[in-house]
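Apart from one protein chain that is not included, each protein chain of the complex appears where it belongs.
Each chain gets a letter, A, B and C, in the order it is written, and its residues are counted from 1.
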Amino acid sequence: MNQIPFIQIALIILFLPLAGFFFTLLFGKKIKQMYLFETAIITIALGLSIYMAWMKLAYFAAERVVSEFTWIDMGNTPGFGKLTVELGMMIDNVTVLLLFVVCLISALVHYFSIEYMKGDKRYNRFFAYLGIFTFSMLGIVFTHNMLMMYIFWELVGLSSYLLIGFWYEKKSASDAAKKAFIVNRVGDVGMLAGILIMFITYKTFTFDKIFLAISQGHLPFNSEFWLTALGILLFCGAIGKSAQFPLHVWLPDAMEGPTPVSALIHAATMVAAGVYLTVRIFPLLTGDALLFIATVGALSAFIPATIALTQNDIKKVLAYSTISQLGYMVMALGVGAYAYGFFHLVTHAFFKAGLFLGSGSVIHAMHHEQDIQKMGGLKKKLPKTYYTFLIFSLAISGIPLTSGFLSKDGILASAYAFGSLTGYKIFAITGFLVALLTAFYMFRLLILTFHGEPKNKEKYDHAHESPALMTYPLILLAILSIFAFYTANPTSAEKGWVMQTWLKTPETVVPQSSRYSFMAKHEEATVENKEAQPQHETTVVHSEEYMEAMHHAHYPAMFLSLGVAVLGILTAFFFYFWKKVDTDKLVNSIKPLYNFSLNKWYFDELYDMTIVNGTMVLSRFLAWFDNTIVDGIVNGSATVTRFISRVSGLFDTYVVDGIVNLTATLSGLLGIFVRKIQTGKVQTYLILVIFSLVMLTFIYLYKILPFGLEFKM
Amino acid sequence: MIYNFLVDLIGNEAVAAFINSIIPLLFIVPFALFAVYLERKVSAHMQDRLGPMITGWHGWLQTIADILKLLQKEDITASKTDKPLFFIAPILAFTGSYMAFAAIPFSSAYIGANIDLGLIFIAAVSSLVVAALLMAGWASNNKYSLLGAMRSAAQIVSYEIPTILVILTILVVTGSLNLYTLSENQTNIFKWLIFGGYGEGWQKFAIIPFMMVGMVVMFISTLAEVNRTPFDIPEAESELVAGFHTEYSGMKFAMFFLAEYANMFAVSVLVSAIFLGGYQSPFGYIGDVIGVSWLIPIEQFMWFAVKGLFFVFVQMWLRWTLPRLRVDQLMEICWKYLIPISIANFLIVAFLMVLL
Amino acid sequence: MHQITLLHFLFVSSTLFCLGLFCVVARKNAIMVLMGIELILNSANINFVAFSRFGGFGYNGQIAALFVIILAAAESAIALAIVLNIYKMFNNVNVDEIDNMRE
Partner (left out) sequence: MDMYAVMFYFFAVVTIASAFAVVSTKNIIYSAFNLMLTFFGVAGIYVLLGADFIAIVQLIVYVGGILILLIFGVMLTNKITDSEIKTGWTQVLPAMLVVAAFAGTLLGMVLKSNWRVLPQLQQPVTGLADIGVLLVNEYALIFELLGALLLIALIGAASIARK
């Protein structure tokens, strides 16, 4: 394990983008070509990450590398105990997979942006921001403790704020940036509370130590309820960052940022942070917490999918589909399908980044037109974009031979199995429903954009295929969306190398009573063993019955998901390609439902009404309270005070002032003498200083003091 | 050592030391006479003329005649000068120049005072000259003299920095500041410091280019310290009449004159003693070959004089070749070129000494 | 009387110190004040070196003296710059006439 310096390489990868950020920001104004420097740096990081991922996955797949040091050592702190804060890095399979994804997509986005952002007045600064974003994301990826996770978490928030509001002259962009920032804060409050509970309970931030403590039965406030609460609170951060159900409203608005940013942040990496966090804390989640997570995931998968049906902005559709897919991942984690959840994160990152970059290519070709109703027929003009877009759409719909099929099918099968084991069938039903909707709206988007007659003749005539720097990333991502990268069997990922060797569900550490029933039960011996080797990744975590259920679920789930995907695609063709049904008429017949979806379930309005208005009402009430009651008390006391002060004023004038004036007169008389010494000449003062020095020396030497004082040493 | 010989001869250390300290003077005075003659001849030949030809064969008696004239001249002191300082200044100037000879080995048999800190001793006593020049300039009560003196002081103080930096470089290489040790060790041409010194191994070869840079820097800055062209702004005739010695005449002027030539020779032999082996012969000694050991110190003295005179000649050569610099250019050369170069040189040499 | 002891050096340095002090306190010209300070520093240095030699402190006293010399150089550079500024402002450098701080 030691022959390859993983940690050193990791540190280099981590700090390269930061260096890129600083240099690009510093010299960006003077040197116009600074963006090439930043791009080169990302390319180097990508190369190193590929090397590291290959070494780790191919040769050391079963091991973990951890490096840590004590950052703050306060020793024994009263009322707390030993207070030390460790920082460190951890490299395991999950880390290197996500590392590879982040670096690759970041690099591709850099290349893409070179063309896409050309001519922008803050061209270099854009690249600098991409650099700091990559840095903070990599920090999240490498961390082995909750503190660093939180630091980089906020850094990610900051850089996404900078990037979403990159065109801050546009009011909508700066508003969207603020919205994203504030909504994220809401989630982070929960996360911070979770971290604090964690720290006061376990006196450490490090995951491994916490897991070890929990497995030994050390619970927060000695109650399983608080363990569940801890999991849910930590998950709140993920809700914010991954745009899960109640806090998903920021992500569609964040589409105001430049399209490459949407691809990087809002498809592949930043939103992945939430899922990644859930993956990291997975062992400490209790059954109830997992159920909560699954519910949130299912809601976030379903609601945006229905909204996406009616949206007309190409990027908004993709944004809602992102939320929906993230809901899938979270739901997968919630139903205990750890590996499939993370696997979907990886595959989704590739095809969703591809979709966003493809939409960027379309927008670029159409001169910043984003309304799909005004497009059409672009297939001829943008062949490369079209075919890659088609592959991505097939992948996201879950058609066999694509990566999306593998992961999605896995998730659906897990949900199915979960339903059959526990009775919560609602997750499986939601999953299939969302798969149907996904296939429908993705092909609606594809058909409206690329097929049919051009709606806007003028823009259509000017459209042209994007330059190579923009299309090659698309082609690369399309290749990565093929099943062959993940498994040799196109129907199931179960036996592929990703699932078989790379992704192992970690053993849950929570007490028996609060686990899912199908999570494997361990004897005490295993716990002892774990204590001896806390860094060892365990292999078997699911019970036999779960394995069996998964096996039974495999074929039904596969055919069902294929069926709903094909159904969705056919419906889309039926509606928009062959135009068998007049969509306008259909819309009119279900007007309320349509409006409900078009207006995004009125979430923004709801939040406006409840939270924003509530805040306003509360503040108005507080203002009233302030004006009448607090001020009343103050005024009343003022009146009383005025009376007292009049009395004391009389006392002051005659008694106190008399004494003061006497003192002043005496001081004045004294001052007449002392003033003689204050000549303003340095030398006079110096003479006095020497004189005092001589006096002091005499006192010291002969031990004599005036006024009968005694000399003590 | 002549000193030991004198102690044996006289039997009194104090008297021996006094005589010992007089010896360089016996060399400097004739040298000054010869140098004046040389300067005239060199300048004349560089300007394609003959120079003094009448007094003696090819005018060789000209300088002696000049000296006689200087001695006979009335010693004018202007009425508003500051008499005591006016009188002390030339003596101080000559003292400063002459003190430098104390640490310079003339041959293996003679060195005024074999002090360990010889090199920085020379740097230290040359600051005396600055005080003397300021004194002369101020005491003359003449605007031109004072300006010349102040310029000169600024110049000498500035150019002392690169000199000391080069001296530090030498200290790093040889580990000694004793000029006698330094000369004694550079026994043949390959052990001269400019060819890497008397060390061993790769170090010796690696430092050769830096030693050459050091020598050039040192020569230039010492040239500036003795106010020779192209650095003779303090006495620029076209601007300041004759600088600090405008008001001087007769014997006092001769004193300044002597000090200047002594200084010229001192810096020349300093450079040669550091970098070119001092009194050592580049090849070997006839005394060794024929087995006459008392011949060796005399031969060494010859080499010493030859090397010194060579540098004096180079100084004259430069004087009649290069134009005078402006004040700002002068300071620029020192602060923007010589000091950075010598610092870099020092650091590189130090690194080489540590690394190789 | 034939042996020069520590006290001899201390007398020299004390005398120098007192002369310097008088110069600082009683001379009008600011530059004279600076000269007085240099005298004081020199006397302190003599003490350092003398104690180092007679008290057997090795080279530590000499190093202290070295530091004092360096400090003196920095101090006089700054002080002279200030004196030049004072000259520009008041057109003289007599410390007894510069008493703007009086008010």
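As a working rule, a residue touches a chain if its C-beta (ideal position, glycine included) is under 8 Å from a C-beta of that chain, and two chains touch if they have at least 3 such contacts.
All of these numbers come straight from a predicted model, not from anything done at the bench.
A.B. asks: Give me the visible chains that the unshown chain touches, in label order.
C.D. replies: A, B, C
A.B. asks: Have a look at B:2, B:16, B:93 or B:153 and name the one touching the chain we're not showing.
C.D. replies: Answer from the full complex: B:153 touches the omitted chain.
A.B. asks: Consider the whole complex, including the chain that is not shown, and state which of B:125, B:182 or B:264 touches that chain.
C.D. replies: Only one listed residue reaches the unshown chain, and that is B:125.
A.B. asks: Footprint of the hidden chain on chain C, which residues?
C.D. replies: 1-12, 14-23, 25-32, 34-36, 38-39, 42, 45-46, 49-50, 52-56, 58-60, 62-63, 65-67, 69-78, 80-85, 87, 92-96
A.B. asks: Could I get the residues of chain A that touch the absent chain, sorted low to high?
C.D. replies: 681, 683-684, 687, 690-691, 693-694, 697-698, 701
A.B. asks: Would you write out the residues of chain B that touch the absent chain, in ascending order?
C.D. replies: Within chain B, the residues that touch the unshown chain are 14, 80, 82, 85, 115-117, 120-121, 123-128, 130-131, 134-135, 138, 141-143, 146, 150, 153, 157, 160, 164, 177.
The definition used in the following text is that only the chains that are shown with their structure count from here on.
A.B. asks: Which neighbours do chain A and chain B have in common?
C.D. replies: none
A.B. asks: Which two chains have the most contacts between them?
C.D. replies: A-C
A.B. asks: Give, as an integer number of Å, the spacing between the C-alpha centres of chain C and chain A.
C.D. replies: That gives a centre separation of 66 Å.
A.B. asks: Which positions of chain A touch chain C when the two form their complex?
C.D. replies: Interface residues on the chain A side: 678-683, 686-687, 690.
A.B. asks: Can you check the complex and tell me which residues of chain C touch chain A?
C.D. replies: Within the complex, chain C contacts chain A at residues 21, 24-26, 95-96, 99-103.
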